[in-house]
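Here the complex is missing one protein chain, while the rest keep their positions.
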Amino acid sequence: MTHLLEVESLAKSYAGVQAVRDVSFALDRGEILALIGPNGAGKSTCFNMLNGQIKPDAGEIRIDGVSTRGLPPRAVWRMGVGRTFQITATFGSMTVRENVQVALLSHARSLARWWGHGGAAQAAEADRLLDLVGMGSYAERAAAELAYGDLKRLELAIALANTPKLLLMDEPTAGMAPKERIGLMRLTAEIARREGIGVLFTEHDMDVVFEHADRMMVLSRGMLIAEGPPAEVRRDPEVQAIYLGEGLVYDARHQDLGAATPGAAAEEAHR
Amino acid sequence: MQLVFVQFMTGLASAASLFLVASGLSIIFGVTRIVNFAHGAFYMLGAYVAYTLTERLTGVFGFWFALLAAAAFVALLGCLLEMVLLRRIYHAPELFQLLATFGVTLMVEDLVLIIWGPEDLVGPRAPGLAGAVVMFGKRIPSYDLFLIVLGPLVLAGLWVLFHRTRWGVLVRAATLDRGMVAALGINQKWLFTGVFALGVFLAALGGALQIPRDAVNHAMDLRIIVEAFVVVVIGGLGSTTGAFVAAIIVSELNAFGILVFPKISLVLVFVVMAIVLVVRPWGLFGKMPPPAQAAIGTTVRPWRPLNRTELIIAGIVVAFVALQPLWLSDYALTVGSEILIFTLFAASLHLLMTVGGLASFGHAAYFGLGCYGAAFGVHAAGLPMVLAIFAGPVLAAFGAAIVGWFAVSLSGVYFAMLTLAFSQIVWSIAFQWVSVTGGDNGILGIWPAPFASHPSGFFWLTLAFVVPALAFLHMVIFSPFGYALRATRDSELRAEAIGIDRKRVQWIAFVVAGAAAGLGGGLFAFLKGSVFPDVMGIPTSVDGLVMVLLGGIETVLGPIAGAVVFKALSIWLISQTDYSKLILGAAIVVIVLAFPKGIVGALSDWRARFAEWRSDPRPSPGAAAMMAAAGAGGISGRFADPDDVAKKSVSGRAKP
Partner (left out) sequence: MPKTVTYRHILAAAFALAMPGQLLAEDIKIGEINSYSGLPAFTEPYRKGWQLAVEEINAKGGINGKTLVVISKDDAGKPADAVTAANELVSKEGVVMLTGAFFSHIGLAISDFAAQKKIYYLAGEPLTDAVVWSKGNRYTFRLRPSNYMQAAMLAEEAAKLPAKRWATVAPNYEYGQSAVAVFKQLLSAKRPDIEWVGEQWPPQGKIDAGAVSEALEATKPEAILNVTFGPDLVKFVREGNTRGLFQGKTVVSFLTGEPEYLDPLKAETPEGWLTTGYPWYGIDTPEHQAFLKAYQAKYNDYPRLGSVVGYALMKSAAAVLTKANSTDTEKLITATENLKVGTPFGEVTFRAIDHQSTLGAFVGKTAVKDGKGVMVDFSYRDGAKYLPSDDEVKKLRPQN
């Protein structure tokens, strides 16, 4: 039987710099796979290739055995993929509920309708999803008003509106308090296992990764350097040398591994 | 060979003056993001002031001093405008500054008439440069040679200024990241004022330098402003080198083009711009623009369709309007019909601009195509009136389908300029294709059927078309499709990621907006009885923009209020005074300052504040913060505060 997601020899370079090279992996239904690596390792490039935002230079991506070659993001969505962004992207002028409604309408292929009130369609289902991610009480708020962590939840609700078989989550818990992070991922994991959704996520918070990921992969300078159950990868000397070196103690202070660059630090500072 | 040489030199000379004006525009836009419609007015003022000064200061020194002094004086006026007016509205939605500077332009046009009188003024030739130099057996005017040298010198000077001085480096930094400059403790206010003054100085100098070759007149501003915009866009926004190259390309193509197609000048720049933008969406030297400071139409007060009570009120309003023929005079009814037609025009532009985030600068093309569609319907097809009116939206939708196909690949100012280019191309077709359109003598004899020939009959007819059309647009805005359209505006990234085909949705919206404008045009043709190409000219497009902005860009009902106020005011003013532009311009400036969110925007602010005060005198912290941030002055934090960079990046295009 084919895997839910199969990635073979994926490669991408920008202006001669190899951002991603020869990345191959697979993901099964109901499996939760973490992709970690320092900033600039190529995680986001990988994600953007997976949902069609960036065209790979080489390699193959298959979802349920179907190639996504040349498909734009909207077509990848139609194949049952939901994604969240590292820098959140929501519809600022709409309410939280409307954000989810648009996604639900899109999933139902009803967005081309010129009649009826879009804000009234699928309201109950939208509220259910919002309750699920803990955003029920914010349904009437404008998305532009939300705090960063709440936007992450909203993005998850939007992604779930597609009743996805594959969830791509780029730093789903950034901007949340540590307790919230664990809570959100626990919820995600529950849904994933219940519905048989495959989840691929990137994360800086190693606690989140170790707690929830079935497997993890480590990306460094565009290459996968390790893959396996978290406990194993953690002990991998190569990972420790390249990635965890320089005495970073992740488990002591919940230190975000990627927060090594000033930009990310600054970003982190005012969340 | 001689001819090639001489045309080349002529082209270079024309390019130089165009470059001066365009570079100023480009610098201002690059840093302050202001679409400075008043740039042409400053160009004209430069010429007028220089004329006055050269009348008094003679001799070689006097002449050149006069030109520089004129430019400096006008630059001071520019400073004043920036400090008094623009500073207050930097943080309003983009394009709102366009409205303010448009108001200023209207005022300046009448002011120069009052100060300098209506006659064309011919200034002195440049001392020492009045003659010609013989090169390759051809006489090249010395002044042309001077301009040919001056152009690159100014370019070099700007380069040095922006790359070798602290001020210039800061300005460039501000173009890239305003937040960063603010974080460095630089007083951004004065940086902007300085940039604005520099841009105005270049425009005024460009105008002053025209004195030895042109007649100073009160229509100079509109002649230059559009061309300058086109040059800036072809070159790439914010790129002075781009403006220089584009000015040369446009001028040389014109100089040689007229040898082959003598009528080409009419439309050449727009054809060049359209081709450049289709092939290179950000101009020759442009980079992908940073995201808009605040996407048009983004609001923190999510839209709601009219609720039951509001629908009843709307019904009462419509019924009240429908009863007007009982007591209004015939003239008032024809004015009323015109206003109704323009509410539809404004609402159709609103669908694109506010709901779709696509500010079209060429929406008049579809209004005009609607007019011509109706005219063809009557004369070529012999259709009865009602069917001919429907021929309007059909032709307009057809035109919009073609233009929209290309235009939706772009966004922001580039989208605006491509739509402008296409509208000018459509205009020139109507203007030139005399055998079909009658050229500028238009098509006459498009009068309503007997049942609508009386003003009250026509008023009802207009109402019967406009109200359902407005209701339809309202329905579309809140339909799933409307949500999809707003989704593409709020966040293209997110929209595409949830399966929305942005281009297709925007293209359909473009066609719908075009058709609605075309319906207005069809009615307009029958209201006026005749159709002329000027109906699809730039002024009509600008009127549409002004109506939408005036009503409030963040609102649903704004365009209706904007159209009623603007159209009624302008008709009344034209009837009452020869200085309608002065008063209308002043009114626009006042409205911009008093209601930075437009008329309806201000009303709904008050309503929300009232509702909040009534329900809970202590507003919830989050809502209060956002209300404050959205308030007139409050958005100032948006990019002055670097912290906001992260906060705002969260919601789609509402990025700093």
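Going in written order, the chains are labelled A and B, and every chain counts its residues from 1.
Keep this in mind: contacts are C-beta pairs under 8 Å (C-beta built on N, C-alpha and C of every residue); 3 or more make two chains touch, one makes a residue touch a chain.
Since this is a predicted model, take the numbers as computed values, not measurements.
Q: Specify the shown partners of the omitted chain in the complete complex.
A: Over the full assembly, the chain not pictured touches B.
Q: Where the complex has a chain not shown, which of B:L80, B:A381, B:I402 or B:L444 is the residue touching it?
A: Answer from the full complex: B:L444 touches the omitted chain.
Q: In the full complex, which of B:L153, B:V169, B:A219 or B:L323 touches the chain missing from this view?
A: Of all options in B:L153, B:V169, B:A219 or B:L323, contact with the hidden chain holds for B:A219.
Q: Out of B:E82, B:E338, B:E554 or B:D605, point to the residue that touches the absent chain in the complete complex.
A: Candidates B:E82, B:E338, B:E554 or B:D605; residue touching the omitted chain: B:E338.
Q: For the chain not shown, which residue from B:A69, B:M83 or B:L121 touches it across the whole complex?
A: Counting the whole complex, the residue in contact with the absent chain is B:L121.
Q: Touching the missing chain, which residues of chain B?
A: Residues of chain B in contact with the hidden chain: 3, 6-7, 10-11, 13-14, 110, 113, 118-122, 125, 130-132, 138-141, 143-144, 212-215, 217-220, 223, 227, 251, 254-255, 258-259, 262-263, 265-266, 329-332, 334-335, 338, 431-432, 434, 439-442, 444-445, 447, 455, 524, 527-530, 532, 534-535, 539, 571, 574-575, 577-581.
Definition applied: only the chains that are shown with their structure count from here on.
Q: Report, in whole Å, the distance between the mean C-alpha point of chain A and the mean C-alpha point of chain B.
A: 41
Q: For chain A, which residues are in contact with chain B within the complex?
A: Residues of chain A touching chain B: 51, 53, 72-75, 77-78, 83, 85, 87-95, 98, 101-103, 105-107, 110-119, 121, 141-146, 148, 151, 158, 161-162, 267, 270-271.
Q: Flag every residue of chain B that touches chain A in the complex, lowest number first.
A: Where chain B meets chain A, its residues are 295, 297-305, 475-476, 478-484, 486-487, 489-491, 493-501, 505, 622-623, 626, 643, 646-647, 649-654.
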